[in-house]
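All protein chains of the complex are present and in place, except for one that has been dropped.
We call the chains A, B, C and D, going by the order they appear; numbering starts again at 1 in every chain.
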Amino acid sequence: MSPTVKNTMLFAIVALLIALVGFMQSWNSALVIVNMGLISAIMALGVNLQWGFAGLFNVGIMGFVALGGLAAVLVGMPATPGAFEAGGWTILGAFGFAVVAIFAVVFVRARMAPGLARKLVVLGMLVAGFFVYRALFDPGVESVEAINPASTGYLGGLGFDEGLWVTLAWPVGGLFAAAAAWVIGKTALGLRSDYLAIATLGIAEIIIAVLKNEDWLSRGVKNVIGMPRPTPFEIELQNDPAFVERAAGLGFTAVEASTLYVKLLYAGLFLIVLLILLWMAQRALNSPWGRMMRAIRDNEVAAEAMGKDVTARHLQIFVLGSAICGIAGAMMTTLDGQLTPGTYQPLRFTFLVWVMVIVGGSGNNFGAVLGGFLIWFLWVQVEPMGLWLMELITSGMADGSPLKAHLIESAAHMRLFTMGLVLLLVLRFSPRGLIPER
Amino acid sequence: MSSDPYSDRGNKDLSLGNPKGMGTATPVTSGGRAAPAPGGPFLIGEAMTGGYGSGPDILHECTIAVDRGEIAVIVGPNGAGKSTGMKAVFGMLNLRAGHVRLDGEDITALSPQDRVAKGMGFVPQTSNIFTSMTVEENLEMGAFIRTDDIRPTMQQIYDLFPILRDKRWQAAGELSGGQRQQVAVGRALMTQPKVLMLDEPTAGVSPIVMDELFDRIIEVARTGIPILMVEQNARQALEIADKGYVLVQGRNAYTGTGKELLADPEVRKSFLGG
Amino acid sequence: MDFLNAFIALSNFVIIPAVAYGSQLALGALGVTLIYGILRFSNFAHGDTMAFGAMVTVLMTWFFQAQGVSLGPLPTALLALPFGILGCMLLVLVTDRAVYRFYRAQKAKPVIFVIVSLGVTFILNGIVRFIIGPDDQRFLDGERFIISARTFREMTGLREGLAFKTTQGITIVTAVVVVALLFWFLNRTRTGKSMRAYSDNEDLALLSGINPERVVMVTWLIVAALATTAGVLYGLDKSFKPFTYFQLLLPIFASAIVGGLGNPLGAIAGGFVIAFSEVTVTYAWKKVVTYIVPEEVAPSGLLQLLSTDYKFAVSFLILLIVLLFKPTGLFKGKAV
Amino acid sequence: GGHAKEVKLGVLIGFTGPIESLAGPMASGAELAMQEATDSGKLLDAAKVIPMRADTGCIDNGLSTSNGERLIAEGVHGIIGGDCSGVTGAILQNVAIPNGMVMISPSATSPGLSTVEDNDLFFRTAPSDAREGEVMAEVLQDRGVTSIALTYTNNDYGKGLADAIESNFKKIGGEVTIVAAHEDGKADYSAEMGALASAGGDILVVAGYLDQGGLGIINAALDSGAFETFGLPGGMIGDSLPANVGSALNGSYGQIAGSGGEGIEKLTAMAGDAFDATSPYTPESYDAAALFMLAMQAADSTDPAEYGPKILEVANAPGEKIYPGELGKAFDILREGGDIDYVGASAVELIGPGESAGTYRLIEVKDGENATIGFK
Partner (left out) sequence: MIVVDDLHKHFGGFHAVDGASLEIEKGMITGLIGPNGAGKTTLFNVIAGVLEPTSGRVTMDGEDITGLPPHTLFHKGLLRTFQIAHEFSSMTCRENLMMVPGYQSGETLWNTWFGRRRIADEERALKAKADEVLEFLTIEHLAEQKAGQISGGQKKLLELGRTMMVDAKIVFLDEVGAGVNRTLLNTIGDAIIRLNQNRGYTFVVIEHDMDFIGRLCDPVICMAEGKVLAEGTLDEIKANEQVIEAYLGTGLKNKDKVGA
């Protein structure tokens, strides 16, 4: 079987699996899987760019995804009335001061001769700066957070909440993630393998900690809910006689038609994003640029000696890959309609994406996309599978036996168990991933 | 940048699947049974045919043999299959045809591990030292299967390669190219094998050390231990060789005593650099 | 001015807890570091291996308790520990056979191992919850304190109390003993050296007559012992709950990495760095300072550098700073 | 109208994840009500009520939404859930509202959910934390506490509750020495303990979960001798806490949503050994399931659009008071067009946007057990 045929078949199988959900459960369920599958595929693409192309072990995906989510809030939510007057400007002023202070420190450092005196002055400036900053920052924060804390209590955003304008949040999410990645890359890319991994993991945790605790920014753990979306609301459609009529014409009830319609719209938007990114990644991979990246991945020392600026290239690809994760993060928050920092867990947002990349086949863009769909499908669908498994096992047992009760009780935990089993099976039969690098 | 310019694991990242220490050959798996096969030289790889994994055959009915007390040298162009032949003899390659016999015993089905236990010692051409371990530990690992006192042998190695004594507590990965080569040979000598196989032991060592090394090899051989080696310093090597093989494209092209091969103008011109 | 009370307060709330927590992390990190050092991958299943070993121990402890067996002031769990270790050894050997061995033969890349170990994590997760359930389980008995805060106050007449738990004591002692043993084992014994050789260059190890499968097995056995011990000590000190063992993985990895992967001493150092940074940076110095300075200038604020919300972030920040200056950890770990 | 012989109710809560140990009893509670209804044979046309479990992971929006869709696809007539406030919002917005499905959460207590746009589809049998803050402040005042240290689990529940406690306690003149968050499921709470101890206070109020960080904090406090008495809001009330902590917890006190011992006692009796009916939010889960079925009976329909508006009617006065185990009786009354006031296990009284009014049971730990010492 030629690779192309095999790959097409793999995609067809995943499509079939999702279609099965459509037939056996509902097309709404199938489309939910498709939509999250598309987002997962984009994340996997970003990670594959970093790992598969350049060998950067980034385990901070969660942080970039969360930053994308933040962008969705800052772009889409309306500004909280009075928040800026109350303390917003003070907060921005405090940031301004911080920037000036840092520049001052850098300036002084450059002007003074090295030695104990310089160290003391720099340290003194930093400490004093920190306290002044806190003195400016804290009251601002306090007054912003005091504005109706149960439902606002934060600055709010730019209020792009009209139709497709909402999608502006996606590239902005990419930019946020890219900016963060640039800073991280500048400092941490000197690290190797697992050291880089734990560093990025730590940074992701720090990003989440900020999102959880800086209520003035995005309400912290109180969550931002009811975010604008690019598609119409189902209720609106259901109340629109024209839509209901057309749905009826096609043989759907209003509820069915509206829910499917909205999901299809999302799917279309996400698909466009995925296709653009996939096209860009494919082109880049199959070009001298891709060759250079592979060379760097193979042997940094030699690539450096052959005139390739390894550090710059690493930074470039780190920023790009992270930006893609940021875009996906913003898309996901738009789809969820809410930002809930507490849900950002490494297992779900970092390691699951890694599983997608590896199972799909690292170094291969199509592999990453396939992995994204497949693993997401499993993540959602193994629960019924686990239950089914348990029922199968217990079918022979007497009703009311404690063991049977215990087994059924444990069914929910079988989700992870089954997930693990499937993962091991896939990797057993295809250790380099389903669509390996050529 | 890397603080270790010798690091041959490019992207110093194991996760990248650097194949270091992970050859692509599929070795013979454990559990084969050795069967006696009478007669013949002490070690012989006979009519070996095989290649890497499922790739094309590299060796074609290639025969290499060495007897007690002898030095056999394999020469040939780059990529001729010399190292492959050595690996085949050592069981690091699945042969499609041919046999390997040691002391009259057919060991074709034995794993490399079992061959070590049978007293075969081997210095591969590349990645032939434990880079993260000290020089002394490298030597100790060479003597891993020995149960007797290894200190005298170690002293001999240090006498042979004095520089290693100075560097005994240093990680072998931090040594210079030639020093690493000395460690590699030292490690093999520590084994006190019944037969010694060396893949380009003199690559990168200075003339004075090369002389020492050849001297030592002669000494070892004259104690009765057969030595099979691949060499690109072919003229020096053939001068001390009892037997020489010229391999070309995985086939025996010329075979003879060292002197004969040295004297053959065709061989000189094509393989020994004139 | 009351330096004694200040010091006791500091010991009670910073030094002792951090040392004990550091030892717990270190014990976990030792297992992680060993797998990384010898088998060369980051084992995500370590947390759940700890949980499994601890679970067996818990069950055995309950059994002993039901039989009326006890160790007097020491927790009965110590008696059950060997059984836990045995159970855990069995588990890891079975997993190695069933799972990892295949990828070793395939010479799979370490990242594949990492992902595979994630799969193993999921499965262990299910098994442990299946057997013992997701809840907290208590199995601690014996004397809870070597010295409790109240006893200390009564004994010394000081205002501040100093508490030292039996489990803390056991943890610290075990950590020290284990690391010394492991260091000696790896650097001085033949088997230990052969394990390092295997980790350095598998093929060459083979050529030296080292049996790879034996090395792998010994490694897993040691790891099982370490994991169970760490898991049980942690469970005794806090409580046994499957979910926390997975959560423990993050600080454990952080410890192993700051210390330098593959280095047992590093694991210890790393454990303390992480523990101390978590505990000290967010500490509110009010109490301590109040004891030291004259009453008139006693602080009204908390004197807290950062709120505890950021304790995790801070420990990671410190980790980052360490790595920036020492890219392969404090003890020059492996960066393969 | 005509209706199926089967009524399906989804139980969409966090069987895995941070509150996995609460989920089991919660689901059992809900299923007990369903079983009771089925056994009574009086619901609609002797319909069989079938529970369908699905997982939210407590914190996984994507999983919750997918599972919500799956439940809809399987044709549930109502959803009991979500559990944690975060995912509850996600399910509400992405599943319930678009599909016009009614949702009753037994445990999502975030004040933010009071004001969320819900098309009258969302109800909860647990009160908003805003209310608990007031109650807790009063309890503290009654006990003569003047200063507290306050720690909360770092999520919308903990944060909202802590805010409410802090502001209410300050309003009545109390001092809050420190408000420190703790993360659940972490290995160690020494850092939090250090800060809390240093700040000091008469008691330590722990707005957390009893088998999560809350337990860890209390253990750390007792071990180091920093605090001896604890204030325990709803998330900390449950049998496992005194059992896990031991006698040192005696004297600590708090409150949990719930009223008249009668309801809960009945439920406990019904549950027997099968599950722990006093486990947090288990009574509320029972009540959520009961409310669904009662509303269906009142509307004589399983269509959310029809029974949805009945929920407030059956939950509140006027009418005959209904306790656990009396569902059959209630069905009869409703069939005959009568009126009921469902009290259930947690003293259900729905107010405003359809959430529990919040009567609280005051608890004090005595002899290693939670003892009810009054109501507020």
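By our rule, contacts are C-beta pairs under 8 Å (C-beta built on N, C-alpha and C of every residue); 3 or more make two chains touch, one makes a residue touch a chain.
What you are looking at is a predicted structure, and each value in this text was computed from that prediction instead of being measured.
Q: From the touch rule at the top of the page, work out which displayed chains the omitted chain touches.
A: Hidden chain contacts in the full assembly come out as A, B.
Q: From the list B:Gln156, B:Gln232 or B:Thr255, which touches the chain that is not on show?
A: Considering all chains, including the one not shown, the answer is B:Gln232.
Q: Considering the complete complex, identify which of A:Leu16, A:Ala135, A:Ile272 or A:Ala305 is in touch with the unshown chain.
A: A:Ala305
Q: From the list A:Ala284, A:Met385 or A:Ile408, which touches the chain that is not on show?
A: Residue touching the absent chain, from the options given: A:Ala284.
Q: What chain A residues would touch the chain not displayed?
A: Answer for chain A: residues 280, 283-284, 287-292, 294-295, 297-299, 301-310, 316 touch the chain left out.
Q: Touching the missing chain, which residues of chain B?
A: 1-3, 5-6, 8, 10, 18-19, 24, 52, 55, 76-80, 82-84, 125-126, 163, 174-179, 181-182, 200, 203-212, 214-215, 218-219, 222, 232-235, 239-240, 242, 257-259, 269-274
By our rule, only the chains that are shown with their structure count from here on.
Q: So using the touch definition from the top, which pair is joined by more C-beta contacts, C-D or B-C?
A: C-D
Q: Need the CA-centroid distance for the pair chain B / chain C, whole Å please.
A: Here the centre of chain C sits 45 Å away from the centre of chain B.
Q: I need the residues of chain A touching at least two other chains; which ones are they?
A: Within chain A, residues 57, 192-194, 212-213, 413, 416 contact more than one other chain.
Q: Which residues does chain D have that touch at least 2 chains other than itself?
A: 20, 24, 154, 181
Q: Can you check the complex and tell me which residues of chain B touch chain C?
A: Per the touch definition, chain B meets chain C at residues 9, 12-24, 27, 90, 92, 112-113, 116-117, 122, 124, 127-133, 137, 140-142, 144-145, 187, 191.
Q: Once bound in the complex, which stretches of chain C touch chain D?
A: Checking each residue of chain C against chain D gives 9, 12-14, 17-18, 21, 24-25, 129, 133-136, 138, 148-150, 153, 161, 163, 165, 234, 238-239, 241, 243-244, 247-248, 251, 275, 278-279, 282-288, 302, 304, 307-309, 311-312.
Q: Which of the residues in chain A come into contact with chain C in the complex?
A: 51, 57, 187-188, 190-195, 197-199, 201-203, 205-206, 209-210, 212-213, 346-347, 351, 354-355, 358-359, 362, 410, 413-414, 416-421, 423-424, 427-428, 431-432
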